[in-house]
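Every protein chain of the complex appears in place save one, which is left out.
Naming follows writing order (A, B and C), and every chain is counted from residue 1.
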């Protein structure tokens, strides 16, 4: 699964993208976030507060309780602030 | 009293402005219009249907039942169509 | 800052919009009316009431400045003859926040249609006809009564 990070999530993790292979128990976006938080101190900083995060699966906005299903690309980022 | 005419009122009367001295019985804009309609065939054409006319006294929009009072400049014209 | 102009010269959008941006605004909204072809129309001709029309536009601009927190208002209206595709009217508003700029811009063009003494005639080749007012314009203006 390809992960993309934007804004301060990207900065905290230290990279804008990475490929991961989470365990089978990780079935939703929220579970993915919890699992990612354990991967490094940078990940821990980025993913400590899921309430501050938003997500997209295969370039569509989804809520954090969405099942990952056959997701190829999952993006994690703060709420958008364009315009 | 100076009169100003705009758009098809101006064209029907044949001039954009004229000075008039209506009789004392003419006390409102509507009465002025009725009196003007008797002044020439052009005036008759311009002022035959008061419902199609709008007015301004001293450069402020007024309804046709407004007293002329001490009006210096009365303008008569069709409804506005700018923009 | 209020800028009002009634002129036979063409309206220069880039200049007008830059001037509004330079008010330090976060947002600039604009509306531009253009002579529309179709129905045989070849040109429009606009007439105004010198003095009263300028006053009416200034009064409108001031009313918008009172009602919203604006940094700038520009109202330009052309008079004389305009060919299809030429600009007739420009409304520009500058504000710190987009909602105020957008609402004020809509207000100004709605109210200009009913409150400013302009008269428009359509040219179709050599034929001319004065434009009748539209009931929808009177209705649009009333939505700003408060």
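The rule we apply is simple: a residue touches a chain if its C-beta (ideal position, glycine included) is under 8 Å from a C-beta of that chain, and two chains touch if they have at least 3 such contacts.
Since the structure is predicted, the reported quantities are computational estimates derived from the model, not experimental observations.
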| item | value |
| --- | --- |
| Displayed chains contacting the withheld chain | A, C |
| Contacting the left-out chain in the complete assembly, out of A:7, A:20 or A:48 | A:7 |
| Positions on chain C contacted by the hidden chain, ascending | 13-14, 17-18, 21-22, 24-34, 36-38, 85, 87, 96, 98-99, 101-102, 105-106, 109, 140 |
| Contact footprint on chain A, counting only the chain that is left out | 4, 6-8, 56, 59-61, 75, 77-83 |
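Definition applied: only the chains that are shown with their structure count from here on.
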| item | value |
| --- | --- |
| Whole-Å separation of chain centres (CA-atom averages), chain A against chain B | 74 |
| Whole-Å gap between the CA centroids of chain B and chain C | 26 |
| Distance from the mean Cα position of chain C to that of chain A, given in whole angstrom | 49 |
| Set of chain C residues in contact with two or more other chains | none |
| Per-residue multi-chain contacts in chain B, two or more chains | none |
